[in-house]
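The other protein chains are all here in position, but one chain of the complex has been omitted.
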Amino acid sequence: MAYVATRGGERAIEQAERLFRQDLGAIDAARVESIQKTMPYLIDRVMGEASLYSEELAALALAQTGGELSEAVLVLRAWRTTQPRIAIARPVQQDELLTQRRISAAFKDIPGGQILGPTLDYSHRVLATDVLEGKPFTPPAVDAAARPAPSRQPSLANWQRQQGLVAPVNVNAVAPEDIPDFTREPLLFPASRAHRLQSLARAETGGVLALGYSAMRGYGNAHPTVNELRLGEAEVVVRHPRGTEFSAGRVRVSQAEVTSKEKGGYLELGFAATFGWNEVKVIAAATLDLNSAEAPVGSAVHEEFYLYHTESVEASGFCIHFKLPHYVTFQSVLDAMRDAKATKAAADITPVETRQTEPAE
Amino acid sequence: MSLASLTKPWAATSYGFLDASAKRELRRKMLKAISVPGCQMPYASREVPMARGWGTGGLQVTLTLVNPNSSVKVIDQGADDGVNAASIRRFISRVSGASETWDTLAASIVQSRHRVPEEVMGEDQVLVLQVPNPEPLRGVEPNISVARQMHADADYGKLWLTLYEQIVRKGRIMQGAAYPSMVNGRHVMTPSPIPRWDVPKLNMARHLTFLSAGREKRLFAVPPFTRVEPLVFSDRPYRVEDHADLTCRRSNVSGFFMNELPIDGGGSAFEVSDSNLGIKAIRQAEGAPAEIGKTWYRNGEFSA
Partner (left out) sequence: MLTIAPPDLPELRANATFEALMWALARPGDSREMPEAGLAAIIDTLVDLECSVFADEPGLRAHAAATAALVTDDVGSADHVFLTSLEGAETQLERLRCGSALYPDDGATLVAMVQHGRGQRVRLSGPGVDGTVALTLAVSPAFWAMRAILCAYPEGFDMLLVDGRSVIGIPRSTQVEVL
């Protein structure tokens, strides 16, 4: 038919996808394994944004999207949709984490000690061009510490609570199954704290950084001090239907607590945590959390603003949807504009700018 | 009880892609949406294998409704063969076994972006409109919580004021597509970015319409025989696009919403936007059997 010939829709999309996949070449288990082994921080970032902890699936998503991050996250989130929720894990306490890195900027030393762990913080960021000249880089061996750090570290905030610096915890005993699940219910405002932290946990790293950074630069009302930053591994403890609790495995997690100033006689704390090791994200997210309380509506640190605008899949999807044809809506706008111009030419009304009332569709 | 009793045998994905709990949530919200026409119902909105903003809200509603006996039509800008329409239709049939159709009359479900078909939809048909922005107040109130309160209070003064300002400044209401409309005399909704031409098709219709925004996680509905009234002042009647006198250069039909195609050397040509209506007209002209149903517009005039 005439219409098919002019648009050729089905065939064109098929071939366009083939072209993309052909450029990436064959994907086999070895490629997936290599990505998983060599890019742990990328895998962590993707797992965090996908809210799906599986290094293997994250590596597969990266392989099949060629590292297009928003596509990789989308493909994992969509896969997640098809999976049933069969158990609810026990909440993780800070002092139970197998801690590899834990630092505080608020004190020179802290109970349990400053544990640097693996970091590039103090390295010189020099590109290892020697590798390209045929001289492989072999990392020098790590000298074991004379006294190994304990694998579990106390919570600094707990020490601060004992000192009366931080408000006592308002323990409200919520059964794990009653913790609201952001992926199963709509986000409504004001958001519950659980929803806010869950949404930040899977927010887009760059988006959280941009908005968190705007708060740090002065568009927020609180300048963060890193109270505690922690990279560790958490046991996923679930309950068997017979009642036994057991660990189903471990996940890498990051946590940040930031503080700023006194409120009501106590230091305020902002908090964030996510799957995987991703320090920039949790510091920026904790800064947003810290700033939320007094945020003016519509500002970058207002929770409705930052939660909506750091949602990776929604933001990237809407952005790329502007590539879709919009000629019907455009035609509708043209019609009103032509008619208004014709009327104006007839009546010679002085032009006045009206503000746009139609947001992007 | 065992772990196995809590879950199900492993399958790569569920029937219709969405798992059973996602479908149940949508069903609950779809019933509430019917019960309060035009009121935006929040839902969790699962990720589907398509980017947000590309019809994921409509898709979730369709996937909840679909079964192997369904017949599904998907259009984008009125066309069945638009790239995204083709992609969505193929996905739906792949995960549900439903049959695909281009014929409005043969479809049990019509999923659409930006158009309502020109042929009148019947009482057992469901129209699923993809909605980019479900909030008609977004232009006057970007904060979603404040806007929600305005709906609760039926406080539409700001919206009326902008429409009035447009008349004062431009001599007419400048709203293009997505014309804000009062549903059942209580909730103002966006009919999704359909042209003004299509809004009357939702008023006191025989079919059921769902409007679903996956990215913004809101869905709403217009049941059959429900009032959908564009916001207009009594002395400034509602005006649809001035397309009544245009003729399609391919199919020769006229009196329907058209696509404008700029042509070399200036001027424009027109093609009917409801592409399958055009195809049917061409077939009829060629002497092939092709039933064109009753249309909402006749000779360019709306006549429900």
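Letters A and B name the chains as they come in the text, with residue numbers starting at 1 for each one.
In this section, a contact is a pair of C-beta atoms (placed from the backbone, for glycine too) under 8 Å apart; a residue touches a chain by one contact, two chains touch by 3 or more.
No experiment lies behind these values; they were computed from the predicted model shown.
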item: Which residue of B:S45, B:T62, B:S96 or B:Q111 touches the chain not shown here; value: B:S96
item: Residue in contact with the excluded chain [from B:R28, B:R236 or B:R298]; value: B:R28
item: Hidden-chain contact residue, picked from the options B:P37, B:G176 or B:P191; value: B:P37
item: Residue in contact with the excluded chain [from A:K37, A:K135, A:R184 or A:H240]; value: A:R184
item: Interface residues of chain B (partner: the chain not displayed); value: 11-13, 15-17, 20-21, 23-25, 27-32, 34-37, 39, 41-42, 49, 64-65, 67-68, 94-97, 148-149, 152-153, 184, 186-187, 208, 221, 223-227
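In this section, only the chains that are shown with their structure count from here on.
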item: Separation of mean Cα positions, chain B and chain A [Å, integer]; value: 33
item: Complex contacts: residues of chain A adjacent to chain B; value: 1-4, 7-10, 12-13, 74-75, 77-78, 80-87, 183-190, 240-242, 297-298, 304, 308, 313-314, 316-321, 324-337, 339-340, 343-344, 347, 349, 352, 354-361
item: Contact footprint of chain A on chain B as seen in their complex; value: 1-3, 5-8, 12-14, 17-19, 21-22, 25, 42-54, 56, 76-79, 81-87, 90, 113-115, 132-133, 138-140, 142-146, 162, 165-166, 169-178, 193-197, 215, 217, 239, 241-243, 250, 257-260, 273, 275, 278-279, 282
